[in-house]
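In this view, the complex is presented without one of its protein chains, the others remaining in place.
And then subunit A:
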Amino acid sequence: MACPHLAYRESDGDRAFETARAYCTVVDEFVRPVRADTCTERYGLSPERDCEYFRAEAGLDWDE
């Protein structure tokens, strides 16, 4: 499944777009299109195991 932390928003309060764009609720930022691609279900990645953003926010090292 797609990352549960991937949202599509038209605004983050500071900036607004005509079409909703990929937004990461872990880091509370719009993310680059190439980044959003990794959040889809296509690759079978999980935030806890694979996502640099999630693991950094959670204070997890890669060997944990």
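Just so it is clear, contacts are C-beta pairs under 8 Å (C-beta built on N, C-alpha and C of every residue); 3 or more make two chains touch, one makes a residue touch a chain; residues count from 1.
We take it that contacts and distances are computed from a predicted model.
Choosing from "Histidine kinase", "3-keto-5-aminohexanoate cleavage protein", "Molybdate/tungstate import ATP-binding protein WtpC" or "Pyruvate:ferredoxin oxidoreductase, alpha subunit", the protein name stored in UniProt for the chain missing from the display reads "3-keto-5-aminohexanoate cleavage protein". Subunit A meets the missing chain through residues 8, 15, 17, 19-22, 29-34, 36-38, 42-43, 45, 50, 52, 62.
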